[in-house]
Structure formats: structure tokens, C-alpha cells
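Of the protein chains in this complex, all but one are displayed in their positions.
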Amino acid sequence: MKNFKLFSPTDYRYGVDELIDYLTEESFIKYKIKVEISLLETLYDFKICPKYVVDEVKNASKKIKAEEIYREEKRIKHDIRALVNVLKKYVSEKSKPFIHLAATSYDIVDTARSLMLKEATEKVIIPDMIELEKIFIKLARKEKNTLQIGRTHGQHAEPITFGFFISLYVERWGERILKVKETKDNLKGKFSGAVGCYNGLRLIVKEVEKFEKKLTEKLNLTPSRISTQILLPEPMVDFTHSIISSFSVLANFSDDMRHLQRTEIGEVGEPFEKKQVGSSTMPQKRNPINFENVKSGWKTFMPRIITSYMDQISEHQRDLTNSLSQRYIPEILVIFDSSVRRIKKITENITVDKKNLKRNFDISRDKVIAEPLQILLSYYGHPEAHEKVRKLAMKSYQKNIPLTEIIFQDEEIKKYLKKFKPEQIEIIKNPEKYTGIADKKVEKICNLWEKKMKEIQNGKC
Amino acid sequence: MKNFKLFSPTDYRYGVDELIDYLTEESFIKYKIKVEISLLETLYDFKICPKYVVDEVKNASKKIKAEEIYREEKRIKHDIRALVNVLKKYVSEKSKPFIHLAATSYDIVDTARSLMLKEATEKVIIPDMIELEKIFIKLARKEKNTLQIGRTHGQHAEPITFGFFISLYVERWGERILKVKETKDNLKGKFSGAVGCYNGLRLIVKEVEKFEKKLTEKLNLTPSRISTQILLPEPMVDFTHSIISSFSVLANFSDDMRHLQRTEIGEVGEPFEKKQVGSSTMPQKRNPINFENVKSGWKTFMPRIITSYMDQISEHQRDLTNSLSQRYIPEILVIFDSSVRRIKKITENITVDKKNLKRNFDISRDKVIAEPLQILLSYYGHPEAHEKVRKLAMKSYQKNIPLTEIIFQDEEIKKYLKKFKPEQIEIIKNPEKYTGIADKKVEKICNLWEKKMKEIQNGKC
Amino acid sequence: MKNFKLFSPTDYRYGVDELIDYLTEESFIKYKIKVEISLLETLYDFKICPKYVVDEVKNASKKIKAEEIYREEKRIKHDIRALVNVLKKYVSEKSKPFIHLAATSYDIVDTARSLMLKEATEKVIIPDMIELEKIFIKLARKEKNTLQIGRTHGQHAEPITFGFFISLYVERWGERILKVKETKDNLKGKFSGAVGCYNGLRLIVKEVEKFEKKLTEKLNLTPSRISTQILLPEPMVDFTHSIISSFSVLANFSDDMRHLQRTEIGEVGEPFEKKQVGSSTMPQKRNPINFENVKSGWKTFMPRIITSYMDQISEHQRDLTNSLSQRYIPEILVIFDSSVRRIKKITENITVDKKNLKRNFDISRDKVIAEPLQILLSYYGHPEAHEKVRKLAMKSYQKNIPLTEIIFQDEEIKKYLKKFKPEQIEIIKNPEKYTGIADKKVEKICNLWEKKMKEIQNGKC
Partner (left out) sequence: MKNFKLFSPTDYRYGVDELIDYLTEESFIKYKIKVEISLLETLYDFKICPKYVVDEVKNASKKIKAEEIYREEKRIKHDIRALVNVLKKYVSEKSKPFIHLAATSYDIVDTARSLMLKEATEKVIIPDMIELEKIFIKLARKEKNTLQIGRTHGQHAEPITFGFFISLYVERWGERILKVKETKDNLKGKFSGAVGCYNGLRLIVKEVEKFEKKLTEKLNLTPSRISTQILLPEPMVDFTHSIISSFSVLANFSDDMRHLQRTEIGEVGEPFEKKQVGSSTMPQKRNPINFENVKSGWKTFMPRIITSYMDQISEHQRDLTNSLSQRYIPEILVIFDSSVRRIKKITENITVDKKNLKRNFDISRDKVIAEPLQILLSYYGHPEAHEKVRKLAMKSYQKNIPLTEIIFQDEEIKKYLKKFKPEQIEIIKNPEKYTGIADKKVEKICNLWEKKMKEIQNGKC
């Protein structure tokens, strides 16, 4: 049964089940134990501890529950020492001294945190992002020739295609996937001790940097080139930035889709389940609640970057004012991933309403020729084409005669029209053809990102 | 048993038990039902529904579990409609139509949210804040004559007393208590329907504003003077601001205390339990972990104000992009309260180390007379006293002769010293007396706030 | 000639001329001199300095240029000492010692800052805000009966009136004016010296708090009850919050108006000058550039609240990490005021397009009766009115028969319709009448705020 005696909506409402094995407190403890084991394995590699110690601790690790460690922490007020105490309880007297040997708490904590975030990103976040990218690609291709009026300032501008609109998200989202990938790969491990000089380790090991490298590589991490008691903060702030700037892309997409769903526009429709209720008093309504939810999630977690920037400041060899704050980093990933999944699900089944797309385009069908006209007039030598077309547009508006008609009556314009090539005249007469290279661009972008997604999935990129 | 399969540290680590009855999801549902009952009571007052409906729903409300409502929501994708459906299941056929009659979801949700935040603040947050204020007052009075070197730019400046330093927090914290009180009292209820014009209610009730007033007053809330589908956002952003700006006061106090606890300064000491472990590798250490924790909490939740400002924007009669975000408001209160309690507990038992206070003051004992000297020289007519004293200070520094000695040798100064009154000479000779009205100010501030705290507790303020 | 060799758009593009006398660096210096003069006047009141000193400095102050002080600062690296040095140059030898006597720099700086912000707010900001409020009131009243479809989630909901929509801003903006007024009145002065204990002043004056009160009251400020070297930060953060939360109201209004101006909606139109160019290539366009500008200004300056919260933290008796940051506070006022003026100018001449309002309402004319129908069905005892209406709405949608017709054919509904009162039937048949108390609410809100604005202007509030 789910628990509702909780304060945080992340747990009672928005959590992603697939992330439980990576980003909960229980998993964090699991990762910390994993680092302690790597330490023992490296001690063994360096011939400092016997093999049985490693084995005993591995066995012990299976029996330990978060609960027990928390109980010990309550007693001694130190989380890592609590973990160490509990581990020691489960091993032989001879093994005890090797546990946590020469380590400082944050050798374990920071390395474990890098590990948990990296694995969650590799196993869940990036795969989810890739799936969404594929849906974007599919949709862009499918609608690459679907005419849509382009909008700037919320005003009709020149025509594009719906697929072209989507392909912009193919590009932006693709780039963010690469950025997330790059920054998670840059999360580091450390084993440099209480102030970063390997003071303790150096007592018992000569090649301390080699030791650190070996230990972190067992966890598929690279060691930080230098560190204090804690890891340098920049890899983490870059990682946070990559997630939040990706979240912004979803927020932009959500805003776009919300507005395209407006009653008066109606170019897209969020899928709606049969039993779903749109409003408690207005049963006719179909609200874009999923896009609204994603925007709201972005508004809630985007400002967390401020925390990350503040966490770049840690006095001297570290102060602890980043302890609570860092514990909240996994949550950003959870809500981000929950939003990715939401957008994926909705976009997969989105309705593109071609009738409305056409209807909306037709509102401005006539007016959009102002731009090509002005360009062609200039091209053929008109010195003030912009001003000329502006006046014609005004006249069209005032006299209520279509611009497409007025221009063929205007004496000055007629002289220029004679110079136009047939395909140029064609566009002036059929503004729906004025879509530039929309379709080709869609193909180009989609092909590129389809290829890159494959490369990532095959581990080549 | 505590659950550690959670993403949010708010629940697995920092939650405050006393707030569970107010700020969890389960409580929120309880508050929403409370609003639905107030609606029925008002309908009864206006002779629209019979008394038994109220009774039936009150009985039903005792049986309902969050779980059940969540199950229904999953089916129909609408949280308030789910609540209504579940309520209906537990009442007679004749009562059903009155439940939620003429209400829109957010009449219930927004009113319930105001209620939950207001009650949590009244019953837990403010009482906790007052207790901390009392501890500040006690400490300020106790140490009102304890000499401390004042510090500006981290440099020794002129003397104050430790009690004076604390009395600044008495004042700042006191003012924030008043601000929190004022803004929580300004949280409103609403019953104006789907777009704010009481469109639905007006069908069945003539005096709709009176109806709304009655309904909200049953909950000890005042109605919003006007609203859309949702409450106006400003009372909420003012409330959030009051909490966050209070949190900043704690953050400042924490920073001050952390620095006073530095090894080289050592003027205060965070109490340390016998079994507590300071560091996993440096057993000698006593770290200011509680003050660090509070600073870290502030860093994490302070930026949330950005979310509140963004939530001031809701398109037209509302968009839903404030739904997820508003669900996270209670969490801010939880971490804030947890910090108040932490500071309270630590400050109550703080060690003020008079030996170190004295030692630190003595470092600058000689130098602090530069200021009074300069003022008195000016007062007695020296045209360039500041420059004169600066040079003397330099000379003292270079020749390594105390300023207190040098001045009594300087011919120019001697002429002025003759004019000094005895109490002025006294201060030049005994810089520890140069504390202005530190002690009197402490009394004045403490008396004032002691009185105000009593007034708040007696409900007079 | 204007200077464009500037980095900040605040000066080369968005500045408000009327604020130059209050919020520029030159004015700040003027205010600092004003505080120095108040000090001398108070010294005179306390019989410490002769009258001629005050007069000499007053005369000197007229001759001093910012340039000269900056030159001196460059030499000695201290801004206030530079000011004092320059002042001294212009007075007699006998007057020199009294200048800045017993003052610390921030007695002058902080008091001058409060003064400059307070006066700018009183003389320019609030009057501008009031003018905008009056325009809102006028527009709300004018359009109080103009039917508009209410929108929630960007979807048509139930009808309101355009005046009702505006009256929400009357209320929100009115409340923010009160908040700005309250917080600017709470900005304080101080004269408590280098560490806040009046250490220096106490050497020469017995009643130091009385002295401070007198000095600040000469400047129409109240003294801070207690202070360190600097003023307590909370009054400033409250003031910043009041400005930024007001800015958010403008941002919301701008978003609303931008969307109402969308090509497909067209309910309002930003006034457009004859020579104005909408787009460099699309001469037909009329973009809501002013509303976009205001939103952009909000995005740029709203996050500055974070700086204010961080400035609540100043170590011990102060550190200087709030010096640069506080110099940027006036800029927030400038851009805010520039936005107020922009909105004022645009809204004054806004076009409300009744044809489009009607057209848009008609899209949903039929569907909006779902809500009143559901409420009335419940009212007359239907146990599942919501579900019943939902199904009818679906049927209407699928069969393409208006809901208004279908309901009069449905056997189950017919039974209930018989119980409806004539005015209830009237609404079901004429959904444009389903506007609740929109018109009355407009009058109520406008009357209230009209009265309050007068009170503020008459200094009664």
C-alpha cells in the first residue's frame, strides 16, 4: 500500500518506479557500501588486506538494512561512521580494521553520489530521453509536409510545416542528450582523504594516485585530478545544468503545445482517456494537463540551479553547507524523468488536426505574400520595397481587398511582376508553397539524430 | 518502521513529526473534505440542503482513506472529482446531489491549501519560532555585559557585548514572526466558481458573496475579495516570502555561529553529545554540523521563491501550471520548521567561551582606541583627526609601541588630551569600556519582544 | 547627445528621465551630503557645533560635483572618506572637525540609500502606479458588460465580462500599491556607529538614541530600533519583494494581453503608431512588443530577489559583500517604473474588439451550458448530474447536435427541466446571461480602489 503520510509530492505522487533502485536513500546506502567494497578490493590489490576481508564484507553487505544504519547514526550522529560500525558488526574480528581504512567519509559519500547519479542517468534517464527523441523524429517525419502557419509574437508570420516545427525539438533535444551524456561521464570519484593530500593513505601506500585510480575504475568512474575533502564542485554543477537546460526544452515544448491546443487554435490535441474527467463542473473540457504539469515541474526545479551555484562555494578544504543540499539532487532527476515520460506518452498519441491547421493558415493566406513580394521587388530593383508593400498591405486592410488581388492591379508593381520567374509568380499566387526548405530540413535533421541515437545506444558516442 | 525507499530527504531524513497532521498529502485530503463539509453546512444555512446531508458526509469523512481516493483518481484522472465520487459512495442516494454542489475543484483545493498552511503555521511554526525567540532573549540578557570584539569585514573593529550581538537576532527574528503571522492571516478562501463570477452558485443562491463569506468563515478564513478559478496569487507569494526571509535570518545566524566556532576564534561551541562522532578519521574534531545543516537547507529552499513569482502568472482565468508547484509549498515549511527546531536546540545549550572572547578582544585591545581618539580629537577641534590617528596607528604598527602609549607621548595629541573629560580619558585607557550603550540596548530590545511574544500567545497581536 | 558607449541598457535604452534626480549615482551623492548636513544640524541642536558650520557645509554642498569626489576616491580608495575630504576643502578650518563627527561611513550610506529609494518611490513610482490603477479602473468599468468567454487551461470555460477580467488587475495592482507603500515607509535610517552600539557618539552625547531619532526624522525617516554597522536587511528585502511581486502582476497582465492579441483570438489590439514598423520583412504584422518587453524586463530583474536574500546574510557586525549588490537596487526600480509607464501608455489606448469577443464566445456558446445544467440537475436532485451531463456532451459532440437542443429531447432531463425556474431556463437557453455577478463585482472593486487611491493621494492611507 502506498503511503500518503508524506510531505513531498516527489514520493507520494510523481516518483518513477524505475528510479527506485538508483535514487532512493536505500540505494544511496547500497552505493556507499559498494565504494567501501571497492576500497577493500584495492587494498587487496595492493596486498594490504587479505582476500577473506573482501568476501566477508560482500556477504555482510547483503544483510544490511538502511534502518539499522539509521539507528546507529541516531546514536553517534555520524552517518558514515554508523555505516562502518554496522559493517563491522557482521565481519570477523580480524577483518574489522580494514573496513574504511585510510578513508575519510567523503571519499565514500562523494564517490557514491557520482556513481548513483551516473548509473541512474545511464540506465534510466538517457534511455528515456532517447525514446522521446525517437518519437519526435517519427512525428517530424510524418508531418514534414503538413502546412502550418508559423507564428512570431503570437502573430501569424510565414508558413512552415508541422514537421519542421517538431524537427526543431529533434535538434534541441538531441543536443541536450549529448550534453547530459557528456556531463554524467564527467562525474568523478575520489580517494584523497580528509583534506585532499592523501595524508592518511600515504602512510600505508606509496603510489596513492595509482591506488585512487584503481579504486575508482572498479566503479567505472575516473578519479578527480585533485580534490579537497570533497570532490571539486564543477562537474556536479555542469551535470545539474545539463539536466535543467534539458528540462527547459520540455517546458518550451509544453508551452508550444498548450497554446496550439487553445480552443481557438486547436491544431493539436492531448490524448484523452475514456473515463477521464476534464473539469469537475465543466464536463465538456479537455485540458492540456500533462503539458501544464511539465511546465509546473520545470518552474519548481529549475531554480535549484541556484543551490548548485551556491554549492560551488565551500570554505577552505570544505564546509558542510552542501550536505543537505546535495541530498536533494536526485529529486531533480526524478521529476525530470517523470516529465520526460509524460511528454513521451502524450506526444506518442498526440492528435494533429489538419482541418484546423488549414483553417488557421487560411486566415493569413493572403497576408503572407507580403514578405515574398517585398523580397522579390527588392531583388528586381525596387529601392523601397518594404515601404511599398507596407502601404499595399494597409490599403488591402482598409479597402478589404485581398493583397493577392491588389498587387496585380497596382501599376508600379506590375512593372516588376513582369520580371518574376514562373516559380516566383507561383508562390505569390499560392502562398502555401512558400515554405522554403521545410521538408528537406526535416529529413536532414531527423537522419542525423536517428544516426546519433543509434551510436549512443551502441556505445559509440 | 521507517521507509528508506524514498527519493526526498524531506521524508526520510528531515521531516518534523508534529507537522504530519497538517502538511502531508493525507492531511491535505482531510482539509479538502473539511471544505466540502463547510459547503454543505452553508447550503444548509441557506436552506438548500437538509441537515442529514451534512451529518452523513461528516460520518463518511471518517471512513475515507487517501488510498481509496487515489485509486479513483487513477481511473478518472481528476483528483477532486475522485474525492467527490468517493464521498458519494458513503452517503444515501438523496444526499449525493448536494455534495460539491455549485463548486469548482479549486474552490475546494485552494481554500483547503490556505487552511492547511494557515493551521500548520499557527499550531506549529509560529509556536516554534516564539520558543526560539525566547531562547534568543534569554541568551542576550545573560550575556549582555560579556565583552566581545565587534567584527566588520571579518576584521576586528570596536567592542560590543555578546548579548548585544544576540539582541540583533532578537529584533530580526521578532520582526519576522510578526511578518509570518501577518501573511498567514492574509491567506484567503474562495467560492466563486469556475471563472470567478459565481456563475454556478448564482443559479441557486441570490446573495453569493454572503454565501462565500459564511462558508470561508466556518474555516476561520476570510474570502478573497475577487478571484478567478483560483485565488489571487499575491497572498501566497507574500506568505512564501515571509517564510524564506525568516529562513535567511537563521542562515545569517548560522554563518555567524559557524565562524565564531572556528578553531582560531572559539568564542562559542555547538553542544556535543557524548557518543557523537565528529569525523570518521579525525576523532578530535567538533564540527558545527547543525549550523551547516541550516545554511544548507536555506540554500536548497530559498530559490523556491522564484517558483512563487512564476506562479503569480496564470493565464486568463487560470492555467494549471501552478498545480505541481503548489504541492511543493508545504515542504518549504517543513524544512524551515526543522531548521527552527535545530537552531533552538543548539542555541539553548550553546557554550559561550569567555576565555576566548577575552583573548580575542585583547588582540585588538590597543587598536580599538583609534576610533574614540579620532572622534574626541575632532570634537575638541582637531581639523584632521582621522589622518592624524591613521598616522599614529601606522607609527604604532611600525615601531611596535602600543597606540595607548604613543598617544600620551605625542606633543600634538597631548594638547588635546588636556581638554578630555575624565570619563573620556577612562575609555582611552580602558578600551573594554568602549561599548556604547550595548547593555541598555539589550534590555530595551528584549523587554519589547518579550512583551510582544506574550501578546501573540495571548492572541492580542 | 545621448551616449551609446555604455554597457547597460538601463542607461542607453530603458531609463526613465523623471528618476534621474533620485536614482543615479549623482543623486546618491546628493543624498549622502543631505545626511551629512542632517548630522551637523543635529550636532547643532545638541549644542555641539556652532550654527555657522551647518551653513558653511550647506553652501559647500552646492558646489560639489560627483567627478571631484570620484577623483578623491581613486586616490584614497574609500568613497565616504573621499566625500568628507572634499566637503572639508570648501569650509573654514574651524568647521572641518565637525564634518562626519562620530559617524561611520554606513551611518551615511545606508541612511542615504533608504532616503533615495523612499523618495523615488513616493515621488515617481507610486504616482505612476496610481495612474495605471486609474486606467485599469476606467477600462474595467467601461467594459463591465462586455461579454467574454472565460478561459482556463487555455480552453474556453464559462463566460465572464471583459471588465471583470480587468477588475482582477484593479484588485491585484491596488493591493501591490499598498504593499509598496507600506514597505517604502518601513525603510529606516541609522546613526549607531561602526558596530551599532553608538560607541563613538556616546563619547560626546549622552542621549544617543534621541540624537539618532532627531537626525533621521529631519530626513523623514524613522531610526532602526537596533543596527550593526549597517541597517538590518529585512526592511530592504521586504521592499524589494514588494517591487518584484508587483512586477509579476504586470508580467501576468502582459501575458494575458499577448495571448488575447493572438491572430486567432484578436480580442485586444496594442495601439500602433502610423510610422511604426511591425517586422522588417513582414510588413503586415502588428506585434505586441510592449507587452513582450515588460515580460522580458520581469524575467531579467525578478531573479534579483535572490541577491536580496543573500544580502540578508552579513557576517558579524557586517561584511562588505552587499556593497556592489546594493548599488544595483535602484536599477530594479528604474526598469519596473519604465514597465509601469509602458503598460499605462498601451492600456490607455488599447483596442477592445467586440466583434472578435462575440465570435470567440460563439465558438463555445452551446457548450458552456453544461455547467449550469449540471448544477441545476444536482440542485433538483439528480444523483449523478456530472456524469449525466458529461455523457450528453459526448453525445452532442459525436452526433453534432447542439447541447442546447439535445437536452430538451432527453427524457430523463425533461423531468428535471420542469422544476427549473424561468430565470434558470433563461440561462440554459441564453448562455450569454450566464455571467454570475460579473458586472456588480466590477463596480464594487472599482469603487473600493478608486476611494483608496484618493486616500493615498491625500496622504490619508
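Things worth noting here:
Going by the order they are written in, the chains are A, B and C; count residues from 1 in each one.
Criterion: contacts are C-beta pairs under 8 Å (C-beta built on N, C-alpha and C of every residue); 3 or more make two chains touch, one makes a residue touch a chain.
Keep in mind the model is a prediction, meaning the values are calculated, not measured.
Taking the complete complex into account, A:R225 is the one of A:K47, A:K62, A:R225 or A:K460 that touches the chain left out. For the chain missing from the display, the contacting residue among A:Y31, A:Y70, A:F98 or A:F136 is A:F98, taking the whole complex into account. Shown as candidates are C:E292, C:E387 or C:D410; the residue that touches the absent chain is C:E292. Per the touch definition above, the residue from C:G200, C:P235, C:G266 or C:P372 contacting the chain not shown is C:G200. Only one of the listed residues, A:V16, A:L39, A:L115 or A:I244, touches the absent chain: A:I244. Contact residues of subunit B toward the unshown chain are 149, 151-158, 258-259, 261-265, 277, 279-289, 292, 306, 360, 363-364, 367-368, 370-371, 374-375, 386, 389-390, 393, 397, 403. Considering the complete assembly, subunit C touches the hidden chain via residues 1-15, 19-20, 23-26, 29, 66-67, 70, 75-78, 80-81, 84, 100, 103-105, 193-194, 200, 258, 273, 275-282, 287, 289, 292-293, 295-297, 299-300, 302-307, 310-311, 319-325, 327-328, 330-331, 334.
Although one chain is not displayed, subunit A still touches it through residues 48, 81, 84, 88, 93-94, 96-98, 101-102, 150-154, 157-161, 164-165, 167-168, 171-172, 175-176, 179, 192-204, 208-209, 225-229, 232-234, 237-238, 241, 244-245, 248-249, 251-252, 255-256, 259, 302-303, 305-306, 309, 312-320, 371-372, 375-386, 424, 427, 434-438, 441, 445, 448.
We adopt the following convention: only the chains that are shown with their structure count from here on.
Computed from the mean C-alpha positions, the centre of subunit A lies at a distance of 34 Å from the centre of subunit B. The distance from the centre of subunit B to the centre of subunit C, each centre being the mean of the chain's C-alpha atoms, comes to 24 Å.
Averaged Cα coordinates give subunit A a centre that lies 34 Å from the centre of subunit C. For subunit A, residues touching at least two other chains, in rising order: 258, 277, 279-282, 287, 289, 292, 306.
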